[in-house]
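Accompanying notes for the structure given below.
One protein chain is absent from this view; the other protein chains keep their places.
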Amino acid sequence: MRELIDLIYFLFPLFIATTVPLSIVALGGLFSERSGVVNIALEGIMIMGGFIGIIAMRALIENTELNLQIIAFIGLFTGATFGMLYALAHAFASITMKSNQIISATALNMFAPAMSVFIARTFWNTSNLNLMGNYTISKVPILGDIPIVGQLFFTNAYLSTYIGIIIFIVATAVLYKTRLGLRIRSCGENPHAADSLGVNIYRVRYIGVLISGALAGMGGVIFVLSFATRFSGSVAGFGFLALAVLIFGQWHPKKIIFAALFFATMRVIADTYSVIPGLNMIVMPREIYRMLPYIATLVVLSFASKRSRAPRAVGEPYDPSKR
Amino acid sequence: MAFVIEMLNITKEFPGIKANDDVTLQLKQGEIHALLGENGAGKSTLMSVLFGLYQPEQGIIKVRDKEVVIKNPNDANDLGIGMVHQHFKLVHNFTVTENIVLGYEDTKKGFLQLDNARKRIKELSEQYKLRVDPDALIENISVGQQQRVEILKMLYRDSEILIFDEPTAVLTPQEIQELMKIMKRLVSEGKSIILITHKLNEIKAIADRCTILRKGKYIDTVEVKSTSNEVLAEKMVGRKISFGVEKTPAKPKETILKVEEVSITDYITQKIVVKNVCFEVKRGEILTIAGIEGNGQTELIHGITGLKPLTKGKVILKEQDITALSIRQKSLSGISHIPEDRQKHGLVLEYSLENNLILQNYFTTQFQNRGFFKFDNIRDHAEKLIERFDIRSGKGPLSQVRSMSGGNQQKAIVGREIDRNNDLLIAVQPTRGLDVGAIEFIHKQLIQERDQGKAVLLISLELDEVMNLSDRILVMYEGEIVGEFDPQKTTENELGLYMSGSKRGKQQ
Amino acid sequence: MKLKTLGSQIVKKVAERPSTISVSASVLAIIAGLFVGFIVMLIINPGQAFAGLRSILFGPFSDMEGGRSLGNTIYYAVPIILTGLSVAFAFRTGLFNIGATGQLTIGAFVAVYIGVNWAFLGPLHWIVAVLGGMLAGAFWGSIPGILKAYRNVHEVVSSIMLNYIAMYTVTMLIKQTIFNATSARALAPETTARLPQWFLGDVFPRSSINIGIFIAMILVVITHIILNKTTFGYELKSVGFNRDASQYAGMSEKRNIILAMAISGGIAGVAGAVMFLVTGRFMSIENHLMAEGFTGIAISLLGLSSPIGVFLAGLFYGALEIGGFYLQRTTNFVPQIIEIIIAVIIYFSALSLFLQKFVANFLSKRLKKEVQISEGSDVL
Partner (left out) sequence: MKKLFVLFVAMFIVLTLAACGGSEVETYEIAMITDAGDIDDESFNQGTWEGIVAYAEENNISHRYYRPAAVSDADYIATIDLAVSAGAKVVVTPGFLFEVAIYQAQQDHPDVMFILIDGVPHAGDWDGNIGDNTVSILFAEHESGFLAGYAAVHDGYTELGYMGGMAVPAVVRFGVGFVAGALYAANEAGVAISFPNDRYTYLGDFDAKDSHKNEALAWFSLGTEIIFAAAGGAGSSVMSAAEDSGNKMIGVDVDQSSISPTVVTSAMKGLGAAVQQVLAQFYADNFPGGELLIKNASEDGVALPMDTSRFATFSQAQYDSIHGRIASGAVSVPENYTELIAFLNAIGQTTAIVEGTIHP
């Protein structure tokens, strides 16, 4: 029993650590797609946001004496800002220029890693930007002393976990409880209806794509802070996984959290099977463990997709004359 | 008399076409002003200009004698102009309330105040007798209710000038009566109405004045009371037209199609949409199924042609049970099908005309050999049909269908289906959205088919068409056949009562 | 005088074709991409920017001793043409095959496995290996097809998942079957299984070119014929353009989706086979998705999703790749500059609708005529 509790205390933060970047980026994708713009550029935006965020943090660490958590916060904010700027390119192509949304996103995905490595090499002579410091919060005062909950949520946690929870609540509230959310959802389903009621489709879609850029950019920084001590031009395919989580979650915030949690759980279990009683007894090539999360997702999808519907107008540039 | 709206010398161009050419429209305070014209005459464009969806190249708009520029629907809304669009502008997975407040939301500290809106909507629907459930999802309510939502949208915005774009197309005669009452009530409370329509009797029944457009040009504005139907019609079409369709009495022969106890359950909503429907269509007759949109006609035809599976029942074609056959096999066993939605089902818009004309028989040896197309035959076939059915387009067989007009798209489908020379022709709303000329043409084709001994099954929402073309009429309501009529012995009103479910006959 | 009118008539004929406009839009996109790349070089190191641009532009002619750079241009283009073709074929049938990477990996493994083990096939060896790769890719591609047709699973998610599953499966299978433990990678295929060079080895000595280019050409022609000349292609495209109308016309939507994905996967599988059925290239067991599948998406889009367009775009990509390689001889730029240029080209090709309008306006002014704009349609 004691072991089981310890196991949970051990695994839970890992589930959360993987769930947070996945779900934040997927929520970003949600805003873009609910407003009617497909965003497969999440990977590229994560890389761009992560890159600039890490540069900012390195500069702060070198030149200031700020608390690491404050630096992390500034890093997340910088990543979000530049993610947003980068997403602007996608918004311009797909909304103003009415381009094929997959092409411009593919370009963004190619550009980001090349550009980040190019810049890093040109200015720092290396593509590996190391980041000193331990960004975990060992224990949140007061809250960390609460039995069980304190242990699960408020010790050895990342700042990003709390930001992630806040983002989830805010995102859900924005989407379902505010004027902007109502308009975003209407633009993804029936832009002609929204247009006839004076909603500026272009503006709303820009906002949707920019929100996705901000969240994906932040997700890029979170990825680096959570899983490595440096940035080297890659986020290990998390952007694409987040896209999968978005579709898996059927374009719905709560389902996205569950999809992300499911996928993250499978992924963590696949990597930590050695500590899990039962699993560690089975002798299997590690590749089989590694592919389990993907297979499990496929299986779940094939049972859960029957009624899945993308937002009706997603992927189509808005053309007021086609009505 | 003061004008509330003046649209003076409006010109609006789209690439290659002048949709409005020097058009003027003046709306008086408290009147119902009809805007008459055929499909494609520029009525909707003119109203879209007034509503801020388009900017005119020339001309000015005055509201209450003040010149205004209406850049978007918000401006129109601020000026008290509201519009019920012909194709409802509703978000299918939003609630009634959400649809009504969209674009005109009341917020407090950034959060939507839907409770207030709901209360207001309830009040308005009481006041104007427009009953709807504020919390129902649009996809779950009837077309009539959806129209009420559209009207509520305008009332919710306190619009003073109301534009109705072809509002009766989807309603029963009774619902039309109801709508007219609502419109009169609105006018009596000081609102002004523009009614867009191509139906003369509606204008006669309700409008005070009427502005007529033809091919984008302004023709005339007349007092309705002092103008006869014939004059209105001539002004609208530009030539004398005959009302009614010439045809000889039917000579029905043996049964071609027999539908036995067919029921269909919708897969997604799990609702029963067609219930125990039975009927027969005979060689040499036109059988029409009338009814309001959304009462199961679409699903019934999809069931017969195989686009939707039957939950129960049999379809028998020429004494052969075809229930279990695939769509392709059904089609080959002798069904021609002019589908309801030409752009959704009838055509591949990205394909050329000639490729669309072989959509139903590209696989026959006439057009292919071992899987390779015989391009010469395809071209010949296309040229033959273009000639025979007068299909007009920019580049003949090579025209991209998307670039063709609705009427010519429909002619292409009608031509394709008739050319297949099958014993059964199913035509679902074959004239929807077409101008008078095209309607006449298609009606003639249908009657000709009947006279050549084909069985014709027609689905129509337009009572005029139903009365004029049919040899027998079935009325469908909520998935059931609720009555059978002889067009010679019934009236539009009687049909309307059955269509709205107020009356129902014996089960067959 | 007569000749002149004839000439202008030909010009007019060519200019009026919608394909002319979309192609010139792609060309403009390429120019824009190169221009941006040049600006970047100019900012980083103005002194070498011109030399850099020249290297990139004339990359295929950098090392003409025996036509090596020209031969290698083609050699690098082949897998990209094939993955581009794979993605384009799916696009034309309304599917987004983001899973070419996985199909390529599986195809490569099966081809190499046959290449290592089935030497008894003699002269047929390499043919069987390529076909094996194709079948394996087709099998892998059909999985998202089946899941979409019968379970409504979005092909983008299932393909992303299958990319990773393919990667781990192949790593595992290599370790268990054709592993070279000394260097921790797959064994080399037998000489009989490697793609022959035929006369190409004499035309382009010292280059790595092999008959892969002919395989690519054959597949380009076959897909072009399937898509444009056959009832099968007619059905596939119909389903892609308008699912409802295809159903109405009695086509089997499910069958077409599965077949389209299988064919798309099969082409990607061939790409995997030609990549690794060569001398001195070995399948790695490193857990990396192969980039060629993703590059294929870009190339398919640049080639306007038409087989012949993809072929040309693929060759162009090969030229850029080789240009980037020889850029190292003349300048000090970080090699990633080439990837930046390609990304910018792809981005501008996304703006092709705008560019097409630009070209159309330009031409219509010249010819005083309405010119029709096609949206990413078949070039030929």
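We call the chains A, B and C, going by the order they appear; numbering starts again at 1 in every chain.
Everything that follows uses one rule, which is that a residue touches a chain if its C-beta (ideal position, glycine included) is under 8 Å from a C-beta of that chain, and two chains touch if they have at least 3 such contacts.
Treat the numbers as computed from the prediction; the structure is a model and nothing was measured.
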| item | value |
| --- | --- |
| For the chain not depicted, the shown chains it touches | A, C |
| Contact partner of the left-out chain, one of A:5, A:132, A:148 or A:169 | A:132 |
| Residue among A:261, A:275, A:288 or A:310 that touches the chain left out of view | A:275 |
| Sole contact to the chain not displayed, among C:43, C:127 or C:184 | C:184 |
| Footprint left on chain A by the chain that the document does not show | 10, 14, 17-18, 121, 125-128, 130, 132, 134, 136, 156, 223, 226-230, 232, 234, 236, 267-268, 270-275, 280, 286-287, 290 |
| Residue numbers in chain C that touch the chain omitted from display | 28, 31-32, 34-35, 38, 50-51, 53-54, 57, 63, 68, 72, 76, 171, 175, 179, 181-184, 188, 208, 278-282, 284-288, 321-322, 324-326, 328-330, 332, 335, 358, 361 |
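The working rule: only the chains that are shown with their structure count from here on.
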| item | value |
| --- | --- |
| Whole-Å gap separating chain A and chain C, where each centre is the average of the chain's CA atoms | 30 |
| Shared-contact residues (touching 2 or more other chains) in chain A | 307 |
| Shared interface positions of chain C, touching two or more other chains | none |
| Chain B - residues contacting chain A, complex | 14, 51-54, 72-77, 83, 85, 87-94, 98-99, 101-105, 107, 110-112, 153, 268 |
| Interface residues, chain A side, partner chain B - complex | 173, 177-179, 182-183, 185-186, 189-190, 192-200, 307, 312, 320-321, 323 |
| Partner chain B, residues of chain C touching it in the complex | 229-232, 234, 237-238, 241-242, 244-252, 370, 372, 377 |
